[in-house]
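Report on one structure; see the data block that follows.
A single protein chain has been omitted from the complex, and every remaining protein chain is retained in its original position.
Take a look at chain A:
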Amino acid sequence: MRDLQLSLNQTQRVRLQVALQQLQDLASQAAAYSSVTIADTILVNNEDGILKGHGTSELDGQVVATLCGVVERVNKLVYVRALRARYKPEVGDIIVGRVIEIAFKRWRLEINFSQDAVLMLSSMNLPDGIQRRRTAVDELNMRSIFEENDVICAEVRGFQHDGSLHLQARSQKYGKLERGQLLTVPAYLVKRRKQHFHHLEQYGVDLILGCNGFVWVGEHLKTGEHDMLDDQEKRPEISKSNKIDEEEQERTFTPLEVRQHICGIANAVRLLSALGFILTVEAIKDTTEAGVSSNIEIKDMLGPEFYVQIVEREVQRRISLLRKKG
């Protein structure tokens, strides 16, 4: 809708209208949520003892919304959950970010937040794996670990005094991400779950759903291969100049089938995010399987016919879910 420019023919348009109408009916049936816009009064029952949370403010003794979103009530807390806002970080979130600059003993990463996040050199495993104090030589060699525009997966360690995020990447599963695609989706479509790292065995693809809305789809790397860096370190400095050797090429060759799967899954994520459906591994797997089974080209997955099909599938899924509940 927002990101995809589609030209639907008449039947597709009618089918889409019907499906969207059904979604709306289901939504109004399932849960009574109250949407508010800016400066709408929020109804509160007992005036005293109400905690005004995010997205609310007080005006003339009334609670007024400052964001467009949905009113959520938890016991005495009333807050407005905004939809298309930037990422709201919490300690322990898994995020994916891109390196913007290398500063004094730290890397600055762009994540979908109001400020850039900071990854300290001391929060990152050294290539040789030894736990030691970072020396001046380490600081000078920061570029050999991560450069500008590298994609990194890390975890939120805490907040700094000015509100920006402090990250850490000390585990084997965090670090530089290579050989894949980085996708940007609205942050509200990625819910916090127990698992954010998914390995899709049948495609041989790694899927990382960053809480900040950056989704990584890439070739599956066994955890040991993050240590590829220390092979590079052991080689003499000369080989850095001719990086593209024969051996390197052979090692870094991704088979065509895996690349096709990566593109298929990435297109599924793009489609679901354009439609505004929540991104879960099941939904992504389901969409990719639908694409494979209906024998359409990977590039046609972003076309009008598949778009309408996915909306119809989602309607069926929600109807069956509602039937199971009620």
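In this text, a residue touches a chain if its C-beta (ideal position, glycine included) is under 8 Å from a C-beta of that chain, and two chains touch if they have at least 3 such contacts; residues count from 1.
Throughout what follows, contacts and distances are computed from a predicted model.
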> Which choice in "Nucleoporin 43", "Exosome complex component RRP41 homolog", "DNA-directed RNA polymerase subunit" or "Guanine nucleotide-binding protein subunit gamma" gives the name that UniProt lists for the one chain left out?
Replying inline: "Exosome complex component RRP41 homolog"
> Which of A:14, A:39 or A:91 touches the chain that is not shown?
Replying inline: A:39
> Given the contact definition stated above, which residue among A:16, A:50, A:67 or A:182 touches the chain not shown here?
Replying inline: A:67
>> For a quick check of understanding: of A:107, A:146, A:174 or A:188, which residue touches the chain that isn't displayed?
In response: A:188
>> From the list A:12, A:141, A:164 or A:254, pick the residue that touches the absent chain.
In response: A:164
>> If the hidden chain were put back, which residues of chain A would touch it?
In response: 1-3, 23-24, 26-28, 30-31, 33, 35-40, 55, 57, 59, 64, 66-70, 82-86, 110, 114-116, 162-164, 188-189, 275-278, 314, 318, 321
